[in-house]
Structure formats: C-alpha cells, structure tokens
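Here is the structure we will look at.
A single protein chain has been omitted from the complex, and every remaining protein chain is retained in its original position.
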Amino acid sequence: MALKTKEQYYQSLQKLHPTTYILGQKVDNPYEHPLIKPMVAGVAKTYDLAHEPEGRKYLVAESKLIGEEVTRFVKFYESPDDLLAKVRMLRFLTQRIGTCFMRCTGMDAINSVGIEAYDCDQECGTKYWERLLNFVKQMQQNDLVVFSGVTDVKGDRSLRPSQQKDPDMYLHIVDKNDDGIVVRGAKIHQTGSLCAHWGLIVPTREMREPDKDYAVCFAVPVDAEGVIHVYGRGTLEARELEACDLGNIAYGKFANMVIFKDVFVPWEQVFLCGEYEYAGPLVRHFGNFHRHSHGGCKCGMGDVIIGAAALAADYNGLSRVSHINNKLAEMLKTTEAMYGCSIAASVESVPTPSGIYVVDPVLSNVSKLYEGKELHEVIRMMIEIAGGMVADLPSDKDMENPEIGPLLHKYLKGVEGVSTEDRIRLFRLIEKLAFESRDIVSNIHGAGSPETHRLTVLRNADIESKKKLAKNLTGIREEKKD
Amino acid sequence: MALKTKEQYYQSLQKLHPTTYILGQKVDNPYEHPLIKPMVAGVAKTYDLAHEPEGRKYLVAESKLIGEEVTRFVKFYESPDDLLAKVRMLRFLTQRIGTCFMRCTGMDAINSVGIEAYDCDQECGTKYWERLLNFVKQMQQNDLVVFSGVTDVKGDRSLRPSQQKDPDMYLHIVDKNDDGIVVRGAKIHQTGSLCAHWGLIVPTREMREPDKDYAVCFAVPVDAEGVIHVYGRGTLEARELEACDLGNIAYGKFANMVIFKDVFVPWEQVFLCGEYEYAGPLVRHFGNFHRHSHGGCKCGMGDVIIGAAALAADYNGLSRVSHINNKLAEMLKTTEAMYGCSIAASVESVPTPSGIYVVDPVLSNVSKLYEGKELHEVIRMMIEIAGGMVADLPSDKDMENPEIGPLLHKYLKGVEGVSTEDRIRLFRLIEKLAFESRDIVSNIHGAGSPETHRLTVLRNADIESKKKLAKNLTGIREEKKD
Amino acid sequence: MALKTKEQYYQSLQKLHPTTYILGQKVDNPYEHPLIKPMVAGVAKTYDLAHEPEGRKYLVAESKLIGEEVTRFVKFYESPDDLLAKVRMLRFLTQRIGTCFMRCTGMDAINSVGIEAYDCDQECGTKYWERLLNFVKQMQQNDLVVFSGVTDVKGDRSLRPSQQKDPDMYLHIVDKNDDGIVVRGAKIHQTGSLCAHWGLIVPTREMREPDKDYAVCFAVPVDAEGVIHVYGRGTLEARELEACDLGNIAYGKFANMVIFKDVFVPWEQVFLCGEYEYAGPLVRHFGNFHRHSHGGCKCGMGDVIIGAAALAADYNGLSRVSHINNKLAEMLKTTEAMYGCSIAASVESVPTPSGIYVVDPVLSNVSKLYEGKELHEVIRMMIEIAGGMVADLPSDKDMENPEIGPLLHKYLKGVEGVSTEDRIRLFRLIEKLAFESRDIVSNIHGAGSPETHRLTVLRNADIESKKKLAKNLTGIREEKKD
Partner (left out) sequence: MALKTKEQYYQSLQKLHPTTYILGQKVDNPYEHPLIKPMVAGVAKTYDLAHEPEGRKYLVAESKLIGEEVTRFVKFYESPDDLLAKVRMLRFLTQRIGTCFMRCTGMDAINSVGIEAYDCDQECGTKYWERLLNFVKQMQQNDLVVFSGVTDVKGDRSLRPSQQKDPDMYLHIVDKNDDGIVVRGAKIHQTGSLCAHWGLIVPTREMREPDKDYAVCFAVPVDAEGVIHVYGRGTLEARELEACDLGNIAYGKFANMVIFKDVFVPWEQVFLCGEYEYAGPLVRHFGNFHRHSHGGCKCGMGDVIIGAAALAADYNGLSRVSHINNKLAEMLKTTEAMYGCSIAASVESVPTPSGIYVVDPVLSNVSKLYEGKELHEVIRMMIEIAGGMVADLPSDKDMENPEIGPLLHKYLKGVEGVSTEDRIRLFRLIEKLAFESRDIVSNIHGAGSPETHRLTVLRNADIESKKKLAKNLTGIREEKKD
C-alpha cells in the first residue's frame, strides 16, 4: 500500500486534529477552510499524478528500504540519477500546480538528517540512523506527507541561540526523561504544515557548545499535543475568502507559524539531541538540497510565468512584437539557468558515508542565487508584457452585474477570437503570479536568503586553487619572497 | 478663496454624486467606502499640508491668472523653476503619504492641453486656449481636484482606433450639436477618479485622419450623467475591508475604470474636437510631464522604501551589516537617479509658444526608465533586507486572541527595545510597499510603459549628431564615397 | 601513433608553409613570429597535457573509428558522457593556458558536418559521410589540429549571399570539374588558423535555393595553394613584439583573416556541395556545439579571472574585505552558470541518426548568453577589485633602469611578503585578462552574437506548451470562443 490515491490522502487528513488558528479564530477542521483548501488540493494533486502514466515516470521509484514502489518525496537520494529525477519531478509538478505543493521540504530534511544521523552514530555511538530508517519506512509504507520545521523565529539576529534574552527564540529541549524529550520554541514560514501528517524538525543554524540544547532533531505528528498552527496572512486573501477572481483556480499556498508549547517527543522519534557539532552540517545539507529543489520547482514556475506572459501578448494583439520576444528570451535565460545549475549540481553529486548523495554546493547555490535575485525581474517582465490591466481589473461580481456587466464585457475585450472572460482569467493568473506574497518571498528567502547562498558559494569554491592558476600563468612561484 | 482646507475638501465631495460600482454593488456614497476612503484621505492630506509652514513652501505658488495663491496642482509651468518646484513638491508629499495622492495627472494634463490648445488656435483659428484658461481659472478659484482621463481600454492593440471591430474601444465623439458634443468610450486605470471634482479627458495616442473623431479633449464633472466609475481590484483588499493589518495606516490607492456612456459635454468644456494632428503632440507632452512627475513622487516612495528597509534591519538586530549597507546604497542609487534626471529635465526645459515650459524629453524618459526597470529591484532588496516575515505574519486578530496572542507577542519579538507591535507594524508597511498592485504596476506602466520611454529617448536623442562626433574623431569626411 | 607529443607537434608544423602576412609583411616561418608563437605554444601545451596523468583523464578517449586512443579534439560525440567530458576538458585546459587553444572549433565542426553529411546521404544519395569518416580517421591517426572556417566577411549584412553586389562576400564555388571544386571567398576571425594542419570549412548561415553555390563544405590543408592567412591586430602587441610585460607569460591568442583565392579542393575532401537545405542545420549544430564548448573554456577563464582578482586583493592588503568577497561570489555566480548550463546541456543531449549526440539547444545557448552579457561584468569586477594599477604600470624596462628601477621597486610594493616583481606580474596578467581584444570580443561574439543566442533559445523553448500550462491553471479551455 505504498502509494495512496488522492482520495486516500483526503481521508487520512480527516483523522488528524491539529490545533489551528486562522485570523484570530480557533478552527476545528482547517482542511476545509477556504484559506487552507487550495494548498491541500495541490498536495492531493501530487497523489493523483503518481497514478497517471506521465506522472508515474517522474514521481514513483522503487524503495530498497521496503522493496516497494514509493513516491520520491520519501525516498533517499541514492545516486546522481535520483537527484536528477528529483529536479525533473519538481519542474513537472510545478508546471501543473503553479505554486508550492510542499512535499520537498520533508524529502530534503529526511536526506539531510540521514547523512548526519549516520555520521553521528559512527562517531558518537548513538542510534539515530536506525531510528530514522524506521521513521522513513513508516512514511514510505503509508505514503505520508512530511513537512520540515527549519526556520526558528530567531529574535535578535545578531545573537546566538544561547545568547538571546528569551531562551525560547530558538526551539530547544526543556526537559528529558526515560521516555523522551520535551521541546519548546516556534518555527515560522512553515509552508503547508497543515497538509502534512508529520513534521521533521531540524536546527535552523550551526550550534556551538553553549547552544547544545538547541541541537535537536525529531519527528512529530502535526496534531501532537502542544503543537499549534497559526495561519500567516498572504496578499490575495479577499479572493480566496470569496472564492472569486482567483487566477490559479484550484491551487494556492499558505505558510503557518508552528508553536511548540512544551511538546513531548518519545526517544524513537529523536534523531539528534545535544550533539551540537552535527547541527551545522545538517542544516547546510538541508540548505543545499533545498536550493537544488528550488531549481526544479521555480523553473516550473518560470515556465508558467513565461507562458502567461506570452499568452497575454497574444490576447492583447501583440504576438511576435520584437521587444516582447526579447523579454521572453531573457525570462528563459534566468529560468533555464536555475534549472541547468540544478541539473549540473546533480551530475556532480558525491556520496556520503551513509550512502546518501550530496549535490554540488556551488552549483546548487548558484541556481538559488538566480532565483533570489533574477526571478523577480522575470516577474517584472511578465507584468511589463501583460500591461496595466494586471493592476486593477473589476471583479467577476461586476462582470455579472446586470447594469454594468455588459459594458465591462464590451470594454475589456482584447483581440478577436478570445472571450473577455478568458482574457480576465489570464490577467487574474498573472496578478496571482506577480503578487502572491508567499510565492514571491519564497523566491527570495526560501531555502535561505541570498547572502547565505553567496557565502556558501564562496566557501565551497576553492578560491585558493584558482589563485594558483593565476600564479602559474604569470610565472609567480609559490614561495613568496621579497 | 483659492486654497481650501482639508475640511472644505471633504465638504466639497459631499456635493458630488458619481455613479459608482464596487465589487458588483452600486454604492451611494463611495467616499466613505473602506476601499476608497484611504485615497480620499491622501488627497485631503495634500490640502492640509498647503496650510502648514513647510508644506506651503512646496505646494503654494502665485497664479498670474487669478492673482492669488493657488496650489501648484492647478498652475501652468511658466519657468524651469516651476518644474523644479513640482518635482520637489511631489517628493515631499509622497514621503508623507507613502502612496499616490492623485493630483499630478490633472496638473500634467492642464499643461499638455494648454500647449496644444494654443498651437491649434494659432494654426486653425479655434478658441480652445481661451476656454481652457477659463476652466483653469475655475479650478484655481475653487481649489478643485482634476483627474486626467488618458488610458483607453484599447481592444486589439495592433489596430488603430478607427480599425477596431468595436468602434468604442477608444473614446470618441458620437454626436455633435449647437450646445456641445456626445462622447462614448472607457478609460481604465483612472487613479483616484473618485477623489476628483473634474476629469480632463485627453486622447491616449497620436491619431491620423481616419481617427478624427477620436481626437477629442474635454473637461467633465465626475458625476456628469453617463459617467460610471467601476472599482478595479487590488491585492490587499482583505485588510482594508477589515481595517486591520494595513501597513500604511492612513493612506491607500485605488484605480477605477471610468465608462463614458454617451456623455454630453458643452462646447465651453471642449478643448480639441477633430484636429487630429494635435492628439499626438498632446499625449507626448502629457507623457513627458508625467514621467517627470514620477521622478519626484517615486523618489519619495523610494525614500520610504529605503527607510523601511533600514528600520527592518534595526528591528531584526542587523544594523550596520555590510551587505545591508551595500544594498541600501544600491537602492539610493536608483531612486536618486530618478530624482536627479527629473531635476535635470527641469533645468533643461524650454518654453513653447503658449508660454508653458516643456521638460527635456530624454532626461524625463530616462528617469522613468529607471523607475520602470530598476525600482522593482529596489523593492526586492527591501524584501531581502527585511527577511521572510514579510510573507506570512499572523493577523492582529491573532495577536489579540487571549490564547495565542501572548505566545505570538513572545515569539515575534525582535531586538530589545522595540515592541513586537511596532515590529509587526513595520513588516505590514513593507508588505504594503512590496505587494500593493496599484503602486507596483504604476512603477512599470504608469505614464506609459518602458518601451514607450525607450522609444521617446531614442527619438529625441539626436543620434545623427553623435555619429558626426565619432566621424570627426576618426577623420572620416562627411561626403561618403567609395 | 594516434597521440603526438608536443615535440612532434612542433615538428609537424615545420613541414607546413602557409602563405602568411603579418602587419604588411609576408612572413616565411610564421610559427616563430612573436605574435603567433604564444598561441602555437598553447596548442603545444594541449599535446603535452595528453601525456600527463591528470591531463590524460580529460583529453584522451578510445576511438571506435580507428580502435586506438585519440584526443577528444578529433572524436565524435557518441554519448552524453562524451559531451560532459568535453566541457570538463575545456575547463581544465583553459585553467592551465589562460586563453584560447583553438582546437575546439575543429572538434565542433567535425561533429556538425557529420550529422548533416549523414542525413544528406540518406536523403540525397550522396557519399559525404564516408568521405568525412576517412578524413576524421586521418586526423585521428596523425593527431592533427583542425580549425573550422565558419565566419564569412558578409559585406552588407542586410543582404543574403546571392544578393550581395560582390558575389564573393560569402565563400562559394566558382568552378567544378571531375577532380574537385574551386572556391573563392574570405573567412574572418579564424582563431589559430596558423596553429592547425587542416581547415574544415563550413557555411556561416542558412542558405536558400539562389544561394546554392554558397552551400559548400570541405577540408583543406592550411598551406594549400591560394589560401592566404592575414594576421588581425590585437590590443597588447607592443608587449609581445618586445617580449616584455606580457601578463600571461607563455600563451596568447591571435585571429587571422583567411582568404581563399580560387582554391582547388579534390572531391574526397568535399562534404557538401550545393545541397543548400543542409547549410542551416549544419551551422546551427555548430553554433550549439560551440556555445557548449564556451561553457567549459570560458568557465576555466573565469576561474583564472577570479583567482587573479582574489590574489590582487591579497597583494593589496585587502584579503577578506566584505565587498570584495561579495564581488567574488557574483563572479562565481556567472561563471558557474555558464558551466552548469553546459553540463546540463550535455545531460539532456539526444542522438541524431548519424549516432552523434546533439546538446540541448536552450541550455547551451543560455550558457553562452551569460558569457556574452555577464562575463564582461565579471571582468569589470576583477578590475574593480584589483584597483587602478591595472591601467598604467611602468614597464619592466623601467624596473630595470638603474636610476629609477630602485625607486619603482620601492613605490610599487604592496603587502609585506610579496615581492614588487610578483605584484607587477599579477597586474600584468589582470591587464591581459581585461584588455586582450581577441579574448574579450570572443566572449561577446564567439560562437555567434548574443542576438543569435536569444533567437535560438526562443525558437527551441516551446513557448506554446508553456502557454498551455498557464491556460490549464486558469481554467481557460483550449477552444477559444467569444
């Protein structure tokens, strides 16, 4: 039963009862809430596609762990080909969903935790790797969704976890006993925490000895006692609340804050507990993997953005205009650079002792730098091509008003052969692509912020060997003398 | 009585009864509607500032026409100093209002119409200039707000007005009699049409002989019979509808579609009627003037964006971080280039036969190109500096919830010495600055789209004389021979 | 004897007597000329490295054709791995040579001609493929260097070959007989034509029926009768002529014009002769292959540029300065994007009927776009980091002057521990990297100009399928109706 259907996924959610607050209200069944539903639908779509012939090719692989077919979302990266397949799967899915579908954070976290759990066991005699294998088996056997809890709220960003005035600004262990540990803290920007069955919680940064209690990694069900999901507001909510003028008519994204109010975690779900030296490598692996994921999904997003812009040109009567073609080429340049560098990061991946492959860190971070810095310009070019109607179209409710509806249908018509209704649908999609804060901010800050990517590129690029190349060409000998 | 107070402005609106539709509903008093009110407040603030000592210096000037003090918003540009004063006024106001306050379209239209009305009278024996002077006098004497109706809906953009299948895709004259004319069409993106008393309607493009009936320019009260204002949706409406999580707590922007359903205009309000040769120059003047206006107001917007980003760095505990300073410098570079080129365009302005000065077209369009292309990157840098919380903060309603409110206050705290409430207020402002569609799209498409600006730069830059410079340096003689 | 040594390469050149003009003089032995020698040395280095352990891994592969080890420079691309190996080989070599070593144009041409020769034979019953195999065997067996003659002088670029006033502005067939053909024309920017043994001449553009005589492809020895090599001037010649202040002390680049003054070519060396439909695909393959080559070599160049910049910072006493690190990261971003997209273009290559694999055209052209547009900025950043001394250092001759030499040694000293001599050597390298016209112009125009790459990206990107993605998300159905 490793591959659930869409319906089975929906049924599985009915058994969960996460503590949820949305816009000041405690909500009993968040899965039906208009602000949450569109993202659940996106995740459901990933289940659906795993059963379709084209989707299967991208999504489904054999698990050595359970000897069955599983989705790649709960599989280890056991070869460069697994990493190539991941990038292509994420592009394929985003092309069809047009926004986040949330399952890659868990996938990237499973692999990151795996590498360090294995290493820690080897060096410290712990048993984390075996526990993790059991957890992953369970996820595979039941085809479950895992979100990864990475981003702490952080308080004063110039201070380390143990230096904060309030010790809870990073999630940490507040108690331990024979059965397990108790943790406190809050993770923010938790994309789709309410679409998942489990959370895999990892440290958000490297830790030092005094930060020991913050070096903790564990799995927890989304409705464990003390776990509180608080909805974070996005930009286009008035549309979702009214189910109107949506743009992307089926799918959407939300991002929660998840508060851990003294949550108990049994030992079998704990994968790091005080071994602070592993926190840094773990989160760096996660970062590199997740930037590599963005290379696939955001390129898929780019495909939609480019398609929407080109279609807007058609609908405005401006197909084949030279400056528009020039912009489309520039948009392709950025999106394909993101994709190309992620593909290359897969090809140049190397195995770790755990058997899990890590991507080339320079290439995966370069890919994300293009996303963080240039994708915003791709979006600007889409707006430029589409024209001013992205800003301020009347509502569908106006279109249906008997007095002004006919006038609006008349005046909002574009090129012959395209209905006013279709033209408006397209402009609403472009509006969504341009102004949905969760997507746009994810481009910039998702999987770390650009400065982190720059730093990672720099640290991994072996500048010293490049200096030697320059020296050799000039005839400067290695031993410097005066 | 040339300078109204804020209260007098509000009173004056009460006498108007424009036909208005908002989200499918006919609305009786739009001025009180939560989606319209914030922009009316912005316009009201401009009245208020004209009575404060610092504001007076920027806003108030002597009118030769009526021999009284008037606001610059209804004054002709009679010298380079008037144009310099305009840029500085707009920067000053935007710094205080943080979004559009709408009065510059009317100002720019009055001047554009003036130049061509004068020329047309000289060449065709019409009487437009005198009529316009009377109209402007009336605006000055009563300190009224004028919106300029420029942007037609345009239909198929590859076709000229007279080539469209539906002849109404550009506003045109459908009837004429002894008393006046009757016009039909629709203008879109009419920023603040409901904050104004009058509209000054101008052609949106150059016209040829077959487009004669589209070469029409006139003034009309916003509540004239047949004038219908339809609200165009923006991105952050859920906030305004709930008066919550606003960011910019007092001011906002909307942009309407304004439909002209066979509107009668008496001759004394008509300033162009079929003289198609003047349509192109008129709208080109408007474009150049309005790009020049953006140089002031969007630089003021840039000041707010830069201030918000720098403050966010403080509140996150990251003041004086090197990469943030580097970004602030880049943000200043773009905004000051916009401002600098607008100042220079004023200095290099030249008089027309009407006595009205026109700005240097290359410099004013270069200024707008920086806005259209680079200001989006300034906004991205603001998001990058501010961090992920721009995407998805819980609502103030959650903050007030007795169960989770205290937890949120705890976990959303940044640096010591700044309240969580203030931090959230700031992130809401940044969200507004980053995602308010009317402002962002105005950066790109306001006063024409970047391709128009490029073309205008190119047409006015005298490339031939630059070729001669190159030839002279190489010793190529003018007469080419083989 | 498939792999020559460096010495054997030099000996082989002694047997050639190409007609050569340099700065107005006919030169008997061009290989010893100070302006030609540095590039011959670069090619010789590629021979040398094929015999060293590390170089072997990159350069040497088994040829199915002759059953022996050959250099990849004369091998067909028979798998994605061959294409990956090529990119890595070119990066490896450029890191060690620091400029062009010329052998990839021949390699790319052999493969491009191969694909179309095969197709033409299948469709037209010609025998080009077999002839080409014989030619390639000969190159492999003797380990020879092939330059590809692509770029015609072109005359008036708005006219097709057959429309030019002077019919010789594109190389064409002027006579045919039983033994072979006679060709006339001129190819410009022929990097390293004097380092090669043979030229493989291909059409520079697509051809139509009237251009039939221009659709010609053939191999010719560099010293065939009627082939004239004319040296094209570069920027830093005064240094090479004096063997002083060189920067890159061993290697350099030149680019000749090669005139074909009625050159006879026997039929066994002719691979296309009038089948105009194959000219376009052939040159498009060449373009895509060669842009893919640039992804490797120019990334290697980027490694040298980055190393030189980082070393300059050290030598100036400015290691670890924040803004310099930031620039190094940006430099890495561009160079790794070029590399990453070339790697990805290899991974996504597909076989043609000939068995030769073609790279993904979108990814290979995107790689080149980064080179054409962004590498110039990488170079600017190197200059910015290095500081003003790149502009105007005194000569080594001044350093050796007994009166001022000691003063210069004193005053041009940087950080302690680095000799003034080494510092100057480095600045000379940076000067060479920044101002050698053949390298810089190759970044922009090599393998076609940026507009060609944009167009190729656009043509191959399947915009229509992206439009469908957008439609699906909005609910627009395929059949448009009004």
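When the chains are written out, they are named A, B and C in that same order, and each has its own residue count from 1.
Here is the rule we go by: a residue touches a chain if its C-beta (ideal position, glycine included) is under 8 Å from a C-beta of that chain, and two chains touch if they have at least 3 such contacts.
All of these numbers come straight from a predicted model, not from anything done at the bench.
Across B:K4, B:R96, B:R184 or B:R284, the residue that sits in touch with the chain not pictured is B:R96. Screening C:I201, C:A250 or C:I383 against the full complex identifies C:I383 as the residue touching the chain left out. Interface residues of chain A facing the missing partner chain: 322-323, 326. Mapped onto chain B, contacts with the missing chain fall at residues 84, 95-96, 98, 247-251, 303-304, 306-308, 310-311, 314, 325-326, 328-330, 332-333, 336-337, 339-341, 343-345, 347-348, 362-363, 366-367, 369-370, 416-419, 422, 425-426, 428-429, 454-455, 457-458, 461, 463, 465-476, 480-482. One chain of the complex is left out; on chain C, the residues touching it are 21, 23-26, 151, 153, 155-159, 165-166, 168-169, 186, 188-189, 228, 230-238, 241, 245, 254-257, 259, 261, 316-318, 323, 372-373, 376-377, 380, 383-384, 387-395, 397-398, 400-401, 403-404, 407-408, 410-416, 431, 434-435, 437-438, 440-442, 444-445, 449-451.
Heads up, the rule we're going with is that only the chains that are shown with their structure count from here on.
Note on chain placement: the centre of chain A and the centre of chain B lie 38 Å apart, centres being C-alpha means. Averaging Cα coordinates per chain places chain A and chain C 40 Å apart. Among the residues of chain B, those in touch with two or more other chains are 323.
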